[in-house]
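All protein chains of the complex are present and in place, except for one that has been dropped.
Chain IDs A and B follow the sequence of writing; residue 1 opens each chain.
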Amino acid sequence: MGRREIKVRLNGTDRRLEVEDQVLLIELVRSLGLVGTKLSCDTEVCGACTVLLDGRPVSSCTTLAIEADGRTVETIEGLADGTRLHPLQQAFIDRFAFQCGYCTPGMIMAAKALLDERPDPDAAAVRHWMEGNLCRCTGYQTIVEAVLDAADPARRLP
Amino acid sequence: MTERHRVAGTSAPRVDGIAKVTGAARYAIDLSVPGMAHVIVVRSTRAHARIKRIERDAAAASPGVLRVITGDDLLAAGLTPYYGHVVADHPVVAIGKVRYHGEPVVLVVAESRREAAEAADLVEIEYEELPSVTDASEALAPGAPILHEERGARVGDEGMDGGEAGLAGNVCSFAQVEWGDVDEAFKRAPVVVEGEYRFPMLYGYAMEPYNALAFFDQGDLVVYSSAQHVYMVRRDLARMFGLTLARVRVIAPYVGGGYGTKSYTKVEGMAAMAAYFTGRPVKLDCSVEEAMLTTRSDSAFIRARSAFTRDGMLLARDFEIVMNSGAYTDNSPLVNQKAANRCFGPYKIPALRVRSTSTFTNTVPASSLRGFGAPQGNIAGELQMDEAALRLGIDAVELRLRNILGPGEELLPGKRGLDADLKEDLRSLASSLGWPGAGPGSVGLGVSASDAGAYPTSTAAVRIHSDGSVTLFTGSTELGQGSRTVLSQVAAEELGLTLENVAIVGGDTGVVTYERTTGASRTTTVTGRAVQEACKDARRRVRELAAQVFGVPVASVEDTVAGVRVNGQELGYGAVIERWFGVGGEVLGHGAVRKADGFARMPPFWEIGCSGVRLTVDRETGVVEIEKLATVGDVGFAINPALVHGQDAGASMMGLGAALHEELIYEGEQLVNSNVVDYRVPRFSDLPKDVDLILAERRDGAGPYGAKGSGEGASNTIGGAVASAIGRAIGVFPHQLPATPERVWRLMRSAEAATKHRG
Partner (left out) sequence: MVLRRFDVHRATSVAEAVALRQRYGEDAAVYAGGTELLLAMKLGVARWPHLIDIKPIGPLRHVAATKDLLRIGATVTHWELERDPVVAKALPALARLEAGVANIRVRAAGTLAGNLAFAEPHADPPALLVALGARVVLESAAGSRALPVSELITGMYQTALGPDELIVAIEIPLPARDVRIAYVKFQVLERPSVGVAAVATVRDGRFVGAPSVVVGAVDEVPRAVPTAELAGADVRDPRTAEALAQAARAAVDPSDDLAGSADYKRHVVGVFAQRALGSLMAGAA
């Protein structure tokens, strides 16, 4: 029992943090003021808590914080470059791919992992990859459009 | 009659866009204050029982625990522990007895969530079990266990439209709509369609679960929460603690989904009680499972009959509805009344009888959910039109067209006439779906008109700053529906500004102006008008200031796009303000609407539902696949078309959830699927292959620029549409939703068996 020191590259910055073994990654992230990552179902179903661990989307609600030791963690707050939005963020705005916004950080992080691995997905690939991210507001169509837009700027509406 | 607008009518990007895509948007669940404690709720493990004893010493002595609070503590402190906006029968935590499995009983407040959870495990509650009832029909039967031996106090705020006489036993409320001689009509009718229909209990699953942060600030109560109706919650809390309205402040930052599930007081009372007894700020965060034990929607069992001439003209309709409303009154009387008002559809009906009973049962309390009684009624009312069409040998769209009311015609006696051309809407819908159906799959569609808009009490305020920019105050909350964007667009339009020059502050009873509710699809129509009035008032003030500055009669001052013309000179708002004050300053405009003038006749508008599907059924498994979804958003004028599309897409997807997958299931006393693993909401894979979101804009609404509301219409008719399409595909109409694969499979088997039997 006791606290363990972990070294995490969090949104591009190296951090030294102390955590107990049973602390969940979402607890750690939110305790650092990064509350963009949201807690919802708490059972790995909804994806609102999605963060990228070494570039892979994980359920931060069911991942131990110590798993971030020696690895990179990306949350929604790390995506924009100052005031310059990431193409996904701009596409979500342009396509109205959110309403209440609660699922949005998780959606965008999951989509980022997709585009990082596969820059040119088709709609079916987007729907398959994102299947584990729930949205209760939009009906999903505009989210698919936004991800495809971010992948292919030529697609964007004028 | 086409007005030209600069900002209204454009799909302006949402004003909360950057906040939400960068994670900067703050929801109540994200907030914390220094010294904040945490409360964990200990919930009942019985459906109906007297509380004999609560053993709390071990919990109270547990590390980090500040206080362990029970219902008796609330009474002993002389507080008013019952709340409710129709009947104040809902205890903040159970007092004397528990009425549903999962009901809050004890609050454990500790320095950290973990410590509170560990202490909560140590609380022991001894119950004396009482017989319980979860089925509404059983609850109405003689000898059923009674949940409320004494009725709570009627609160004057909301109508119990059906009256209180005869509220006996487990009847929570009763609603009736009647005209003409129904019995006579059925006796003489050549064709009568009869049936029984069932609509499930649903969980709205707003992804942000209920939560609240409460503290007392020198005797004033401050609560941040996920509430849709901050002013209604303020009123409940003021009563609870014996405070004046001025001494209670309720704030909803961004709300992570509402859909009606966050209407009225939910967990704010518990958080405030915890703050009261500890003197500390206290945070209460529900898990999704706890949220599912807080509020659900009414299920309904409907017996319906519809009488027709051989030409398909309706002669009479007769509905008997029983709603399962759970353990407390909450909003059920209103939902019940609306179910009664909405079940029979927007048709010419010479004789009508609707009787709807909202029933107490030992289950999670039911309250508002998108559609508000309309989806429940629709599965009976619209499906019977399809069943009648089959019987009569008349095309189901043609049958509806023969009976649909025209613009201006009356749906309910004494109410606003229909402010929509529903026949045109239905024709557009049918055309989009390729009715009666070429190509794969079968089509189902439906229409509805809901008396939406709730009560038209709304105010707004506009502050024009000395640089001509503007801050808009509204009591509306931003749930995702885009209220902040649409209201900003109205203000920008009215004041001749760009959207960038309009800031908006919302949902804070201590700062903004009164808004009755955010829900019932009312914000664009009702609050939008209040915003217009506030802008008019602000312009009037600017003209007055200009008149004073220049020493001219105010009648000689004219409005320009974004300022005034006085003595031949044009000045922006800011210039006038600075001249009047000498330096700095601002102008305040205030607007109010009420049940008068444009809103004298209720409802403020009729919310149109006109949606349908083309689907295929896997004959081996009963799995339904939606090939095409089409909706008609008859909104009068779309102040922001993209946001209207968003409502139609979201509402219809939610409707598909209820039509095909979603159902809260009680086995015995307990909800067995109170989690998102076992309660299946729609996903990406449920996206229909083709989605057509049609707008109908005939400027026929009482809202700004002829607008009407959106947000519920599209979901109201999806259930009936899916059921009728399935019926056309498999030869027997499902009378129960959700039409899960197994239910459809069983229907196919029964249809097969019936054919074999006949053969």
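Brief remarks on what is shown
As a working rule, a contact is a pair of C-beta atoms (placed from the backbone, for glycine too) under 8 Å apart; a residue touches a chain by one contact, two chains touch by 3 or more.
Only a predicted model underlies this, so the values are computations on that prediction, with no experimental measurement involved.
The missing chain, though absent from the display, is touched by one residue of B:T80, B:Q176, B:S287 or B:Q548; that residue is B:S287.
Among A:L17, A:V35 or A:I66, only A:I66 touches the chain that is left out of the view.
Considering the full assembly, A:P57 is the residue among A:P57, A:G78 or A:P105 that touches the omitted chain.
Which of A:V73, A:I93 or A:A110 touches the hidden chain is settled by the complete complex: it is A:A110. Interface residues of chain B with the unshown chain, by the touch rule above, are 113-114, 117-118, 287, 620-621, 661, 665, 672-673, 676-678, 680, 740-742, 745-746. In the full complex, chain A makes contact with the omitted chain through residues 1, 20-24, 27, 42-45, 47, 50, 53, 56-59, 62-64, 66, 110, 113, 129-132.
What we mean here is this: only the chains that are shown with their structure count from here on.
Across the complex, chain A is touched by residues 11, 13-14, 16-27, 29-30, 204-209, 254-259, 287-288, 479-482, 642-643, 645-646, 649-650, 652-654, 675-677, 681-687, 691 of chain B. For chain A in complex with chain B, the touching residues are 30, 34-43, 45-46, 48, 75-77, 79-80, 85, 88-90, 92-94, 96, 98-105, 108, 126-128, 130-131, 133-144.
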